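Read the structure below first, then the notes.
Removed: one protein chain of the complex. Kept in place: all other protein chains.
Coming up: chain A.
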Amino acid sequence: MKRYLLSRLWQSVVTLILATIVVFAGVRALPGDPALALAGEDRDPESLRAIREQYGLDDSLLVQFWQFVSHAARGDLGRSIRTGEPVGSMIAGALPVTIELSILAILVASVIGVGAGVVAAVRRGRPAEWAANALALLGLSVPNFWLGLMAILYLSVALGLFPASGFVPFFSNPIDNLHHLVLPALILGTGLAAVIMRQTRSSMLDALSADYIRTAEAKGLSPRAVIGKHALRNSLIVVVTIVGLQLGALISGAVVTERIFALPGFGKLTVDAVFQRDYPVIQAVVLVTATAYIVINLLVDLLYSVIDPRIRVRGDA
């Protein structure tokens, strides 16, 4: 187990270094640089030189890479070239917003998706199923951007039910916080709800034709108990797996949603940094994301090895 753990840790470190190199080289391969993006229309060769010198952009790539890695190793992610703010605090401020938005979106998607999926399976071939299918198709095919705009126009502008933009931290006012996040979570959850609905429907159909359901019905259980306690509970295993797999898609969806509703989240931070060629922010965002992925994967792999000793043995080989 110790050898397995060491080997997995070593792999993680190598992966992190590779990811760092890829993003460091990648952002510098983009046309333009932070000095050009920062100077905008007010640029002149002298200012550009001064900005490049100030941020070490005129150093060799190796020197720049070493600066980045050595500072990051000490927990210093640098300062944003555009705003001068410490990148660490920018990320620390943005992450909770995206995490809360994602959790709410999963909740919304699960409630809508599972509900519609059960209805579609139980009312197979009836208008309820067609309606659920049509909704799923819409959810999958309508872009979040358009949906967000429509939600703002009808639910914020016309009906005045929800704020069209802005964010209030949960701990300063929980109710206001949730009020601001209802629309974004609804929009972000739509695509996921469609996926969950289709998966629930198909799992439910499988479950409903299984022997144990027939047995349950033969025992005289009410339809509600058969569907709720037996069929749905068994179907949900696959649904939960699907939700886990959709997490990545959810985070990328948050990029669009955060921009529409002006939420100070991680996705918006990343995209804006890319447009502004804010190297320290882009690098730090990727480093944090990559580290999170590696740690989660490492934990999951270790957990698997605890559950199934064969994995550990193979890992030792």
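As a working rule, a contact is a pair of C-beta atoms (placed from the backbone, for glycine too) under 8 Å apart; a residue touches a chain by one contact, two chains touch by 3 or more; residues count from 1.
Everything that follows uses one rule, which is that contacts and distances are computed from a predicted model.
Select, from "Lipid II isoglutaminyl synthase (glutamine-hydrolyzing) subunit MurT", "Peptide/nickel transport system substrate-binding protein", "Inhibitor of MCP methylation" or "NADH-quinone oxidoreductase subunit I", the UniProt-recorded name of the complex's unshown chain.
"Peptide/nickel transport system substrate-binding protein"
Under the stated touch rule, tell me which residues of chain A contact the chain that is not displayed.
Counting over the whole complex, chain A touches the hidden chain at residues 7-8, 11-12, 14-16, 18-20, 22-23, 26-27, 29-33, 36-47, 50-51, 53-54, 80, 82-85, 90, 93-94, 148-149, 152-153, 156-157, 160, 163-167, 244-249, 251-252, 255, 259-260, 262-264, 268-277, 282, 285-286, 289-291, 293-294, 296-298, 300-301, 304, 311, 314-315.
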